[in-house]
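Following: one structure in structure tokens, then a few remarks.
Removed: one protein chain of the complex. Kept in place: all other protein chains.
Naming follows writing order (A, B, C, D and E), and every chain is counted from residue 1.
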Amino acid sequence: MKKFWFLAALLLIPAVAYGAEESVPTIASNAAAVKGVQTNLNYVWTLVAAALVFFMQAGFALVETGLTRAKNAVNIIMKNLMDFSIGSIAYWAVGFGIMFGVNATGWFGTNGFFLSDFKVGGDPWVLAFWMFQVVFAATAATIVSGAMAERTKFTAYLIYSAVISAFVYPVFGCWAWGGLFHGNGWLENLGFIDFAGSTVVHSIGGWAALAGAIVLGPRIGKYGKNGEVKAIPGHNIPLAALGVFILWIGWFGFNPGSTTTGTPDIAMIFVNTNEAGAAGALAAMFTAWLIFKKPDAGMTLNGALAGLVGITAGCANVTPGSALIIGAVAGVLVVLSVLFIDRIHVDDPVGAVSVHGVCGAWGTLAAGLFNIGGATAKIIGVQLLGIGTAFVWSFGAAFILFKLVKATMGLRVSPEEEIGGLDAIEHGNTAYPDFQVHA
Amino acid sequence: MKKFWFLAALLLIPAVAYGAEESVPTIASNAAAVKGVQTNLNYVWTLVAAALVFFMQAGFALVETGLTRAKNAVNIIMKNLMDFSIGSIAYWAVGFGIMFGVNATGWFGTNGFFLSDFKVGGDPWVLAFWMFQVVFAATAATIVSGAMAERTKFTAYLIYSAVISAFVYPVFGCWAWGGLFHGNGWLENLGFIDFAGSTVVHSIGGWAALAGAIVLGPRIGKYGKNGEVKAIPGHNIPLAALGVFILWIGWFGFNPGSTTTGTPDIAMIFVNTNEAGAAGALAAMFTAWLIFKKPDAGMTLNGALAGLVGITAGCANVTPGSALIIGAVAGVLVVLSVLFIDRIHVDDPVGAVSVHGVCGAWGTLAAGLFNIGGATAKIIGVQLLGIGTAFVWSFGAAFILFKLVKATMGLRVSPEEEIGGLDAIEHGNTAYPDFQVHA
Amino acid sequence: MKKFWFLAALLLIPAVAYGAEESVPTIASNAAAVKGVQTNLNYVWTLVAAALVFFMQAGFALVETGLTRAKNAVNIIMKNLMDFSIGSIAYWAVGFGIMFGVNATGWFGTNGFFLSDFKVGGDPWVLAFWMFQVVFAATAATIVSGAMAERTKFTAYLIYSAVISAFVYPVFGCWAWGGLFHGNGWLENLGFIDFAGSTVVHSIGGWAALAGAIVLGPRIGKYGKNGEVKAIPGHNIPLAALGVFILWIGWFGFNPGSTTTGTPDIAMIFVNTNEAGAAGALAAMFTAWLIFKKPDAGMTLNGALAGLVGITAGCANVTPGSALIIGAVAGVLVVLSVLFIDRIHVDDPVGAVSVHGVCGAWGTLAAGLFNIGGATAKIIGVQLLGIGTAFVWSFGAAFILFKLVKATMGLRVSPEEEIGGLDAIEHGNTAYPDFQVHA
Amino acid sequence: MKKIEAIIKPFKLDDLKAALHDLGVQGMTVSEVKGFGRQKGHTEIYRGAEYVVDFIPKAKVEIVIQADLVEKVIETIMTSTRTGKIGDGKIFVLDVETVCRIRTGERGEEAI
Amino acid sequence: MKKIEAIIKPFKLDDLKAALHDLGVQGMTVSEVKGFGRQKGHTEIYRGAEYVVDFIPKAKVEIVIQADLVEKVIETIMTSTRTGKIGDGKIFVLDVETVCRIRTGERGEEAI
Partner (left out) sequence: MKKIEAIIKPFKLDDLKAALHDLGVQGMTVSEVKGFGRQKGHTEIYRGAEYVVDFIPKAKVEIVIQADLVEKVIETIMTSTRTGKIGDGKIFVLDVETVCRIRTGERGEEAI
């Protein structure tokens, strides 16, 4: 039957374009046909970009697995796989409607649940758009798993994962991006600049991660009696590095794909994204080198991600030169932030709060500061308002959620389980049964 | 010379489009130009999709490596690399001609061997189409290596690999898809629905895998004296998980790419593919949880693949809602099937038979049941006929092939080799020489 | 603000195309619109290809990590990440200008530094083109890290990395490819054929790698007192294999992307690339099997890369049949070359010199020999001239550079550091802290 | 009390454990070791360079028991781990002066 | 001189090391072992097949010291590694006839 579909596909191409075969082409039919082909290109580009963004799920899974201990590796990958699986269903059922549904108030959407905007035979754009949006929602969700790694109850995590994809992320998303579809958000109406989501995706995830890490408390052995910070080295640095490379290529879908149109615009976004990532990695490495006297791998990997998060908001409205600066600042910031967060005894095993929360905020501010069109007090003000709102909403909502979960089903595994590893007790699995792993 | 080619390329763009530069454009030239650009878009989309499908080879290699023992890791990756390398040559020389060559009978093609359909200066579409088809052939081939892992002679495997790519897969492919090019298959002429290959690719691979596992017999130590099933844990779950993520992104080429045209059609196929994978992972996890009291990683990973295999046939003719159901059913099915296949003492280390054979069959049936156009008895009948034919052909042909190999050169390594690991004796290599690996 | 940009994007699409909405379309406006859409397609294709080429960085990192020892894994991935990060900035500031700047002499470009060719509001093509070129520059740079693995000072390596991306690579690139943009190179003007860079990228990297390995000297324990060659097995073959699969998919951007236009031309390039890789893997495996009596994994992986490097020059001007031969010869060549280079006591842990240097030279010659348009003595002569020039320039420049570094800051770590592993002393990190790793 | 150290082929460990368990031995400690002896290793190749892997993986089982059980245990080890092929391994018996159980502080035989 | 072998719970190793260090013990050798005893292992599942992991990771600490220090060391081990829960481990004391320091060739007590 592929044949049938193949032909069908041909016919579906903006009728006029191929109508040319049957009917005589006219100027009008040609004009329509050209638009049709551009539309097709927009579908192809948006969906290829969505596939790249999906791949970021693998990147997050590897970074988080590599930067934690072998005894929790199965648990980490299960949490990441579930973030995406649950997210794909929760965002389909609820999240998309809240984020992009018709929205009189500017505060949340009210229709389009269960992808009801799509009718067989109708315009399939909603499907392409949804596909691109669902991978963003899953990204916000998966950021949190790293900060809560190595001590969170699996069942509790599943609850959280559903709530953030269905509710926490979409609500803020509606405020900033709702107008991209049927919605209309109060924040975007003020002129908030966040092209691909430094705040909408990364800070929202990062601040929820902060709430999670605080409510959970640190891993056993992370802080000594006298409050000194102990090292709990990640078990597989090459895997973590592969994760960073995968995230980087994913960002080539994340930022330029946010045009959702295949146009020359994407070129500058590609370049900005790349330059910021490179500058972030370099700046973080040299900062770590200065402070620790060694070019530390973990910090350098965080630095690349920090640069990429930093440029996400402004990737379409700053120059490549500015992108370098934005990335470099993010690279310095992430190292200092990781150290600070450790000092205040918030245990974030992978640096999710610093990379996504802090550098997401920086990137959003920078999108105003380095705006090609110039930075006015109003622009900066709105950017700060957006940054602040994101913190209050995401940290607040997540904090309440985690407190509730803690009070009811419990958020954290038992000390025995934590010491023995979550893999054995939570999943009854072992990540590396053939290897001699230190107990 | 790049410059030369670069210009050449520009000129090659449907002359008329750029003819505009020289000659005066006309309505007709514009109409032709639009078609030319759409054609170019179809090339780009089809080939990008082919690249994504190629990447699935890495996914299979990782899943199979991760779910088997460290002492056989080199052998597994060599088998996967050879599946693709041999397949690329066997399908070029023979397979493509059988599958898509001119075909009077509806049973097999008779020309187009060695890509002879392509003439320098002629229409290059056959090359794009071939590229997309060869990665499908390699996928069918590589499915089998997992089920035969940890005990198959490397030389014997190479023979099998050539035969399935050159013969077993193309013959059935000709019946179901031949008409996509010069061929014309009896099954497609009956109206068999298998858009991207739940049966044509996955079941064909899965049933050949079943034959292989049966003829080989179980790994030493897999079943106890009293027939109890023993666990032989896979040695690297994070690697297996990465493989699943890679396969998932590959599926975004596999299913939507099967349009071989860049049109809005691909949007629904993307969404369906994603929803089925997500539902499969969730359903499998909860099924395993119910049965084993633990959310088992291996089964959850199989579940994601089961959902993706399940939606492959119907990805273009069912709604996203149906895709969720199809994927969820596949997720439940795969867990039960893995348990059943173990019960009957067929040793399939990675669950290839259940994921690709069983869920491929389910997906093909589901493509009829959930058909947007409605499901008639005739449609269901043809689907069942296709499912049955695939089983008889693939299991039969592979069974005979493996029996022949066993009788002649031998199919299985010696017990000493199996206990010592295939890497050391077959390849003289060690996968992890720096690590303490349990003997 | 995404909304704003989204609309902006729409408007930016070649005005005329959408101008249709407002103004009445004319034949001329349609003709322009078609060209506009083709231009958009060229951007999308070129940038998607660039993303795939970027991914090769992950492939190189994994191949090099997998084929070296666990105690140096952090150092290897840091070197690879820095190659790309430093390269992204050095090529932006200096390299691109030298390679593609206005160039009267044919020897080096003189403007376009710091991407100054791009003006806000101006034609963004330079950005898309730069993005595609920077990932090529980084590829040349990263080739060297493998040959110098396990004994090079990190600081010294950073210096090298900046110099090759800013100077060594761009200068030769200018000679062969400058004319693709504002430049004009003496070698391309002679008709040198190197479509995607067998010489420009791979040989340049390979010969610099040779210089590095010679100046550094072999790793401690690589050659016995009586000069016998000792084995220093790579610590993670599955990771190396994943790297090869990633490089392979990256090549689907590397070669066809070099058209920088989305046209039917890319089909043959895809097929040629794939067939050469497959033939390379097979030929290398059988060659190794013949010589060592075992199908060695390391050599087979090198063989796939050798085939891909081999077809890079001629991917657009030879037939698929020739591609098979070119790849197969490369596969044989790489095995013999690895053995030879070991015999002469040049210690290249990953075979970079053989894969990229030797097979790059072979591929460049083959692009002449198998040229569809026919091979004249002149063509072969120019190819040989290009091959020779590349060797003299790259080996010479790198040799001097490494000698200078050695004389000043020192190129090699202390024996204690080398025995203890570079990770611990250079980076203060451990790649696999949870695993029992052999000392 | 005595300490029995048995160097055995790793895949025989489960059989040995079961046999000792049947014999009533309450505990043992196992480590992964590499053995060098009459049994020769195999040759591997890496990128063309051959190398001999002459250390063979073995399991070392340590059992501390009452002196009067030594013979029984030796017998059990012999019968449960012997394959008759070269490389089966060795049994060494050493004297142990004191045994304590950390949990309880018990000493001597009741600590075993 | 005597050799003290202590089989302990791995996460107690650092405490033990510190305690022995305070006691003035100059050196020790540690190996990762798997223990079998009264403490029962746990069950895992793999693709539906259950299996018991009945070997439990333990750390084996070997300390060679002057005979007169044995009791002190035993005490220290007891106090620093005891959790009171089953599986705390054992201490075995063996006699050592000779000790040499490779670096210097010293023999006997000064070699420790």
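The criterion applied here is as follows: contacts are C-beta pairs under 8 Å (C-beta built on N, C-alpha and C of every residue); 3 or more make two chains touch, one makes a residue touch a chain.
What you see is a predicted model, and the numbers here were worked out from it, not measured in a lab.
Screening A:P170, A:G298 or A:G368 for touch with the missing chain picks out A:G298.
Checked against the full complex, the one of E:L23, E:V53 or E:A111 touching the unshown chain is E:A111. Those residues of chain A that touch the chain absent from the view are 229-234, 288, 291-292, 294, 296, 298-299, 335, 338-339, 342, 351. Residues of chain C in contact with the chain left out of this view: 419, 424-425, 428-430, 436, 438-439. Not every partner is drawn; the one left out touches chain E at residues 3, 17, 26-31, 64, 94-103, 105, 111-112.
Just so it is clear, only the chains that are shown with their structure count from here on.
Touch-path distance (fewest steps) from chain C to chain D is 1.
Greatest Cα centroid separation from chain A: this falls to D.
Annotation: the C-D interface is duplicated by B-E among the options B-D, A-E or B-E, judged by over half of the residue-numbered contact pairs being identical. Chain centres here are Cα averages; for chain B and chain D they lie 47 Å apart.
Put simply, the C-alpha centre of chain A and that of chain B have 30 angstrom between them. Between the CA-based centres of chain C and chain E the separation comes to 53 Å, rounded to the whole angstrom. Across the assembly, chain B contributes residues 27, 30, 34, 37, 41, 44, 48, 233-234, 236, 292, 294, 296, 298, 428-430, 432, 435-436, 438 that each touch 2 or more other chains. Shown for chain E are the residues in touch with two or more other chains, namely 32, 44-46, 58.
Listed by label, the pairs of touching chains are A-B, A-C, A-E, B-C, B-D, B-E, C-D, D-E.
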